Structure formats: C-alpha cells, structure tokens
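Structure in structure tokens, see below.
A protein chain is absent from this complex, but the other protein chains hold their places.
Coming up: subunit A.
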Amino acid sequence: MLKTFPKGGVHPPENKITSSKSIKRMTVPKVVYVPISQHIGIPAEIIVNVKDTVEIGQVIAKSGGFVSSNVHSPVAGTVTKLDLIIDTSGYKKQCIIIRTDPKNEANFQEVDYPLIKDITLEPKAILQKINDYGIVGLGGATFPSHVKLSVKEGTVLDHLIINGVECEPYLTADHRLMLEKAEEIIVGIEILMHALHINKAVIGIENNKKDAIDIFKKLTQNNEKIKVAALQVKYPQGGEKQLVRAILNREVPKNGLPLDVGVIVHNVGTIFAIYQAIQHNIPLTERVVTVTGKKLENPANYWVKIGTPITDLVNEVGGLPEGTRKIVNGGPMMGKAIKNTDVPVTKGTSGILVINEDEASRGEPKNCIRCGECVFVCPMGLEPHLLMNLSEKGMYEKASAEDIMTCIECGSCSYVCPSHRPLLDYIRFGKQIVKKLNTAKN
C-alpha cells in the first residue's frame, strides 16, 4: 500500500505533458524586471540606482527585516529604471529593471558545476548563507527559508521532509529537477540535516514519478538517514500538513506548523537552491519553470532567470495558441490567472499554464444540491458549503468558529462541486475579513 493522507483529496487528470522533456536553458532576456517583493513578508529595500552597473548575483535589494529576503541581480548589465510593474499578483509592485549587457560573457556562460559532497560550513554559517543568498520556498509559497529554519532553542526536531510531490496537474519542474539533479539534492538534504542537527530525512514523491523514486531509492540504498517514500497520487498531497500526515502519520495541530510535531518540510527546488548557495556560492537568481498547455506547440521545462518576462517564455514555446482564454502562473488548482504575459517570472513561478476555451470557462453556478461532495473532498475536514454560505451572508464570527481560517485554499471543493458553486472564492473572501476582524480584536 502506498502512503497517503486519509481525509479528502481529489485526483484531477494529471496532464503532465512535459514530464519527459529535459530542462533547457532559456535564452537570456534583453531586459529583466526584478520585483523587490518575491517572497512572503516585508519587501526588500532597493540598494542600487538608475545607471548603476550590476554583476550577476550582486545584491540589488536588501532584506527589509527578519521575514524578508535579499534580491540578487540575475544578469550582468545596467539598471535602467526603478518602476512599478504589474506582477503575478495583479498589483503594481516596485521593480528593478536591468538591461542585460550583451558583451558581458558571464551572461551567456553555461557552467557545469562539479558535484561537491563535502560540507565544510558550520550550522550557523549555513543558515546565515541561506539568508544572504535570498533563498525562499520554491514550491510556490515563497516563504523565506531562513525563517523556516530558525528553530527556537528547545524545539524537538527529528524529521526533515523533502517535498517532491508536485501534486499540481501539468507541472513537471520539480520532477525534472529530481531526475537531473538528484545527487545535488541529496547533498542539499545533508546540508540541511547538518544545519538543523536532524538525523532523519524522508523524500516524498508521488507514484506517477516512478523514475524519480527509483533514482532516489538507488542513491539512498546504503543511506541510513535518508529514505524515500512513494506516495499514492492524490491532490493536495503537496500541502505541508497533508504530506507530514501521509509520510509520518503525524497530524499538525490546527493553526500549528509542522514544527509542532518535530518536522520541517522543504521543497526539492528549495533544497537544490540551498545546495547551489552553500556549495557553489550561487544566489537564487534562476529557477525551473514548466511552460505548458495542451495547445502549445512545444511545451517544455526551462531554467529561467528571475525577472524574465513571461512573454519571452511563451514565445520560446511557439507563442500563445489561437483561442487562448487563460494564462495561469502556477498549476491549474492553485495558480493565479494573469491578465497578459507582460509579467516577470519570480522566485515563486513554478509554471506557466496556457488554457484554451474549453477548459477556461467556469460553469454557471446553480443551486447547492447538498450532495456533500465538498465535505468529502476537503482535506482539512471543513464544510465548504457552510463556509461559503456564512461568508456570503456576512456571518464572519460563525465562519471563524467553523474553522474557516484553517482552509488551505487547495480548491478541491470548487473542483468537484456539481453545481459549479464558487466555494473557494467566497471562503477566501471570508478568510480575509475574519483575518481583519481578528487583527482588530488583538
């Protein structure tokens, strides 16, 4: 029996059309647009001026506080403008616009870094470096990694879990990374285990990536400390709480963190970025992005520099196909729809999904037929139909009492609703208001 989380979940068509396409290097863009807020928390502070010359990996915006992150220049070139640009959130955000220097060879070099296995740094120095090198969670939440790793003294930690689940349909960025950089990821895991004094690590991979499971099983054959867990394919298994439950059978308490049950969870992409930072002194300036969609000419996986306009990526795969009705930053279940492709890739961009007419339009909402399907699929044990009604009617106190804040916004409820009710839309709205009310109370 494959492991999985017991409550709820759905299994949308996987559509992993790019899973056999090795990661190509994306052409270096002529201009990059680097937002200073690519992470959850305080935006970074710009420390460059217009007309400054910058090198690859130079810090261009400094971490604005503890829950914040440095931003580095992805290219060598000249800062041409500091301006407000619409980012993937749909809002205008401060960006540093850098013109790539076409004569600077550093921009176009393709270096094959040798695998370095020895870990020489002390735990403290490792955590400092993760902070300095702008590492944030690459699974999509972009939570600054050093914050996650700053464990209060006295906290009992016994497991590091590596999230290689990639339960979102269509996306294959983590899958390809695991296939192509498996050894580096293992070293990355060892670095974190060393830094956190943890002796056990488990890599969780869903069973639709058997090749990745095999590679890691082989690599960890004689390894007592690192194990691989093959998981049943079920969405949203990539959610931290679901993953901890699936692998270790531990239930993270309501409103709690995996830390509360002695676990830290990191995405494979983050682990690779940590490896690059610690062993090769490379800050986080590029990531793997899956550019996909059923109607695209050449859907593929790319190494993309942060700040590359999505337009460039879409052109690289053959342009937007006729009848395109939706462009999604991320996967189809949790990604954000964007208005156009004039938006830069950020640290949180795991994929660009182009959807055409037949998938894009939502069905017309009908009466709730009280089938209870939303209740059955909710992985958090909530009653989405009830939460939607309470939000719609403005009964926020009651919604709060019904645990609206524990919703992880996985979208399983809206996905299955036979009456096409906008469950998650209303729940999100309700959550925002409850959050405001709670802040006002405190």
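The criterion applied here is as follows: a contact is a pair of C-beta atoms (placed from the backbone, for glycine too) under 8 Å apart; a residue touches a chain by one contact, two chains touch by 3 or more; residues count from 1.
In the analysis below, contacts and distances are computed from a predicted model.
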item	value
Protein that the absent chain corresponds to, by UniProt name, given "Ion-translocating oxidoreductase complex subunit D", "Heme exporter protein C", "Na(+)/H(+) antiporter subunit B" or "ABC transporter permease"	"Ion-translocating oxidoreductase complex subunit D"
Residue touching the undisplayed chain, where the options are A:Glu251, A:Glu316 or A:Glu392	A:Glu251
Full-complex contact with the absent chain, from A:Lys117, A:Lys210, A:Lys366 or A:Lys436	A:Lys366
Positions on subunit A contacted by the hidden chain, ascending	7, 10, 12-13, 90, 169, 241, 245, 251-257, 260, 320, 322-328, 330, 332-340, 353, 355, 357, 359-363, 366-373, 375-376, 378-383, 385, 403, 406, 409, 411-412, 414-420, 424-425, 428
